[in-house]
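Mind having a look at this structure? Questions to follow.
The complex appears here minus one protein chain, its other protein chains still in place.
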Amino acid sequence: MPEVLRTERLTRVFGGLVAVNEVEFAAEEGEIVGLIGPNGAGKTTFFNLVSGALRVSGGRIFFQGREITHAPAYRRAELGIGRTFQVMKPFPRLTVMENVLVGAFLRHPSRLAAERWAAEILKMMGLSEFAAASARSLTTAGRKRLEIARALALNPTLLLLDEVVAGLNPVEAEGTVELIRRIRDRGTTIIMVEHIMRVIMGLSDRIVVLTHGRKIAEGTPPQVASNPDVINAYLGTH
Amino acid sequence: MRDPGFTLTLRHLQAGYGDVQVLWDVSLEVRPGELVALIGANGAGKTTTLRAVASLLRARDGEVQFGTNRLDRMSAHDIVNLGVAMVPEGRQLFNQMTVEENLLTGSSLSRTRPLRRSNLDRVYALFPLLRERRLQEASTLSGGEQQMLAIGRGLMSAPRLLMLDEPSLGLAPTIVEEVFGVVQDIRREGITVLLVEQNVQQALRIADRAYVLESGRIVLAGPGLELLQSAEVRRAYLGI
Amino acid sequence: AAPASGEPIRLGAISSLTGSFATFGSMERAGYALAVDDINTAGGINGRPLLIDLQDDTSNANTALTVAEQFIRSGVPLVLGAYSSSITKPLAVYMARQRVPLLNSNSADDSITKPGSDYVFRVGQNTDAYVKPLFGLFKQLGGIKTIAILVSNNALGHSVENSLVTQAKDGDYQVVFDQAYDEGLTDFRPVLNRIKDIGADVLAMSSYEADAVALMRQIKEVNLNAKVFAGAGATGFAIPSFLKGGGEAVEYVITSAAWSPDVHYPRAHELFARLKAFMGGVEPSYHAIRSYAGATVAADALRRATTLTPEGIRETLLATRLTTPFGTVEFKDFNGFHNQNPLPSILMQVQRNKYITVWPPDVAVGKVIYPTPVWTARK
Amino acid sequence: MVQFVQIVVNGVFTGGVYAIIGIGLSLIFGVMRIVNFAHGVFLVVGMFTTLFFFERLHVDPFLVIPLVVLVGGLLGIVLERFLLEPIVRAPEHASILMTVGIGLVLSNLLLFAFGDAPQIINTRYSTSTWHLGPITFSTALTIAFVLTVVVIGGLALILERTDLGRSIRAAAQNADAAELQGINTRRVRSLVFGIGFALAALAGALLLPQLFAHPSIGPTYTLKAFVVTVLGGMGNVAGAIGGGLLLGVTESLGAAYVSSSYRDAFGLAAFLLVLLLRPAGLFGRSRT
Partner (left out) sequence: MRRTPPSGSHPATRPRIGAGTSSLTGALVLLALLTFYPAAFPSFITLGVTIVLFAAMASAWDVLGGWTGQLSLGHAVFVGIGAYTMALLVLRNGVAPWWGAMVGMGASVVVAAMWGGVTFRLRGPYFALASIAVAEMTRIVANNWARLTGGAEGISLPTLPLFLGLDLFSRRVEFYMALILLGLALAVAWWLQRSRFGYHLQAIREDEDAAMALGINPTREKVWAFLASAALTSLGGSLYGIFLGFFEPRGMFSLDLSVQLALMAYIGGAGTLFGPLIGAGLLVGGSEVLRIYFPGKSLFVYGVLIILVVLFAPDGLSTAVRRARRA
């Protein structure tokens, strides 16, 4: 399987705090990689580094073999890295349709084609009926779906999902899990951060565990779940 | 020490945003010392209910009563003075203030100021991470750290009734356990709790009673464990 | 003559009644109003009453142009105005193009009549005229060699600056310092310290109203001495509030002025008193008198005109020679000026917190105190 | 050398005045996120209020300061209640437009009330000085400077250290959450706007003995206030002193040694540089 993303000794420092500490990470095409770890472990920061929202303090990032360590965020989006924001960022004064359209324009410069593509994605995300509503009026679940929809509109090779299931009740969560599988089946590589074990264990092909910015474990869900370090630092004995 | 006599009662509450009505008819009751859970799908109106109680949103019709006080006729800050605190959904921190300043703001009323030191110690004991981040600006905390801070701030006001809106959201499993532990501790101290949670199973397990909200109406009510066994709840909210 | 009656003859007038130039607008209004009164009680325009339709330009050039268009479309043969050069200039350009005469009383910028146009006439003095008597005085006093120039950074200031520099060169004076300052929040101390360092016999200044007082106060504060402190552009140095606000700091300042109640023109004193009464006790500045003169000149032209068309009036204006309480008004071409009243200005010196006319000798009522005592020697 | 020191000293003292001009603007922006275009007009209101009391009561303008501050505070509270509170949830620019409108209305009211002649008062210390060796100090500027430092220091202390200060900042950052902590955010906003207006009025009172009052001079002060607060950090109350001093000294040196016709440009250039290099202000915590 070709490698989609690789980081070498990726590091980010905030003042005295090393939020991401020499992390070596790789994801292959079509994989779903779960990224877990205690609060403040550096997961979102890792996403921010990979997507270009934050500048690295050290280390390198490769996307499809190409170094992107210093590429600006929009360039990475063009290359095929889509992301959602943990703190959601809809364009509040645009409609749901327009929110997605903005992303769709990247691959479909013509408006007609972009609209068609956006409509398709809305349908897939179950948002069609809200197409004309303003993004402001969506509920939490709706906004989370919109976050995914917008990222999907880029037709990304790699999708970074930051807690898109959190805040959904189990039934809704199941729906989103189903969606994520479908996205993967279309060939998109996914890295997801989530604290809900049922979801992450069920979905991930492989799991990487961060604490205090360091990678402490990596492996299949069962391997990670039984790793004493992980249990100690994150899962708890419960 | 149990607080006598302050029951929260909602009668036929209606509320909404702009020309959108969200709550159609919500009646519920939280008695002193109780832990009551409010569950429901996304968009059912749980947050809206809490906001209406806290007077962040004007009720269109119906009543909200706490003891003998009509909350729906009071402004939000006065309600806090009565001892009703809320940990809002989405954290709502004071972003450009430090962690400690956020906590101190939670106890700036004359009623709570004397308890400030001990409350602060209690919150730090509960969330040691927050002590480490004392002087960090709230906006730079991780998602989970922000959630802890929001809960901590709510506790700083030594409330009679604490309303929690999805406190476990975005927390690591161990912390989730802790938070549910804290909620039970709070209740044990005699503080009344109204809990909104998507972690339905856990919530129902610790709740004395629970209400199920659907499209702005209460559709089910009963003791927590009983609802947990209910086939409807299991199918609709637990996916079992 | 019997008071005027019948169908009035209407003229347009544009002034700044609101906005940043409103101070002067109220002066102009008073001048126009009294003039119309006087003209109409004295029989008007050949028996018909005169009506001056005064419109507010809100201190804004666009508005002045809008008003001018309406005047012209409604058949007004002559327009009076405006106050600020920044409004008068676009107005003059427009009026010339529409071939309707503009009679200006109070804008001081040289460029309004230099090169000027056939349709623009100015009653008031230009800055060359403000500066000229100063050099006459210097020559008489003797002992003056060096001049420092400090003017406000606007059209009037630069116009005064140019006049000063040219006339200094003609008279073989040396300009040792020459700068403009930005108006507004005025801390002059740094510049004044520089000038103090350089040293000059004369400090010649041009400022609007309020800066003038601040300037003199700070001159005192930094202990800057000169033989003559001169308000070369009139304006701020030659208005009543300069005395009131400046107190002892403005003593001995010599300023050019367009007019003073001392001058020996007919009815000058009386008019001053009436204007003051009209304005509810506020001392009128020379702007009010010049507007009065402007309206008088306009009425005179209307009386003499054979046809009441713009062209007819323009031609009569050319032949104006009229003595008003402000002085003699005629429109001449000289030194590159066109249709400019060649009236000289006078010099006044502040003595015991009053303006005393000291130049030219034929109108002077007091003697110049010279050189200006140094600050430390004053009490 | 003496001259250089003199020029720097002048700059410093003028800077003190600049600081007090900017401080209210900074506070209102920091707490309410309102870019107050009426600030200069508030200052002019302070000048005319001082003038009014000065002429009615025949007392020293520095003695009527408490009265002027009180009047300013009340006006600020009233304006906030009736004009700014209703648009608290409207987009950011609405408050800018509102303050533009308020400025126009206030300056025209001043015009109706006091006429359009510039008002200058002449007091003992308008031109009096004291000396330290060869260096001269303006008495009026010195009094203003001392008052400025005291007021700004006190205000900064209140904001940083007290519950009231924290409540003010909390209300600024998240009104709903502040309400949930029992803070009466409406009252806080009124209070802050009142304080902001009072500070502007105070600046007016301090300036009147030296400069003049005119109903339409407000925008000049507004612009100065912008420069000062950006240099010191918008919303950073203590920073305003640094911003004021920096501006004062820059302008003084520039006007003396380069050219007085570019005096304002030196301040603006410093302003732009600081904006670009340290957006949080020279004296603020940088957020980048």
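For clarity, chains are labelled A, B, C and D in written order, and residue numbers in each chain start from 1.
Just so it is clear, contacts are C-beta pairs under 8 Å (C-beta built on N, C-alpha and C of every residue); 3 or more make two chains touch, one makes a residue touch a chain.
Here the structure is a predicted model, which means the values were calculated and not measured.
Contact with the chain not shown here comes from a single listed residue; of B:L8, B:L23 or B:A44, that residue is B:A44.
Within the whole complex, the absent chain has one touching residue among A:G42, A:G59 or A:G103, and that is A:G103.
If you put the hidden chain back, the residue from A:P38, A:G59 or A:G142 that touches it is A:G142.
Within the set C:L51, C:V93 or C:V165, the residue that contacts the chain not displayed is C:V93.
Mapped onto chain C, the footprint of the missing chain covers residues 17-19, 55-56, 58, 61-63, 65-66, 68-70, 73-74, 86, 89-90, 92-94, 97, 109, 111, 153-155, 157-159, 180, 182.
Across the interface with the omitted chain, chain A contributes residues 51-53, 72-75, 77-78, 82-83, 85, 89-98, 101-103, 105-106, 109, 111, 114-115, 126-127, 129-130, 132-134, 136-139, 141-142, 145, 150-151, 153-154, 168, 171-172, 175.
Counting over the whole complex, chain D has residues 29, 33, 35, 37, 83, 86-87, 90-94, 96-98, 100-105, 108-109, 112, 219, 223, 226-227, 230, 234, 259, 261-262, 264-265, 268-269, 271-272, 275-276, 279 touching the chain that is not drawn.
Here is the rule we use: only the chains that are shown with their structure count from here on.
Top contact pair of chains, counted by C-beta pairs, is C-D. Spacing of chain B relative to chain C, judged by their CA centroids, is 75 angstrom.
In terms of their C-alpha centroids, the spacing between chain A and chain B amounts to 29 Å. In chain D, no residue reaches two or more other chains under the touch definition.
Residues of chain A in contact with two or more other chains: none. By the touch criterion stated above, chain A contacts chain B in their complex at residues 14, 37-41, 43-44, 86-87, 137, 139-142, 163, 166-174, 195, 197, 234-236, 238.
Within the complex formed with chain D, the residues of chain C that make contact are 18-20, 22-23, 25-26, 150, 153, 179-182, 184-191, 193-194, 197, 209-210, 213-214, 217-218, 220-223, 241, 244-249, 282.
Interface of chain B with chain D (complex): residues 54, 56, 75-78, 80-81, 85-86, 88, 92-97, 101, 104-106, 108-109, 113, 153, 157.
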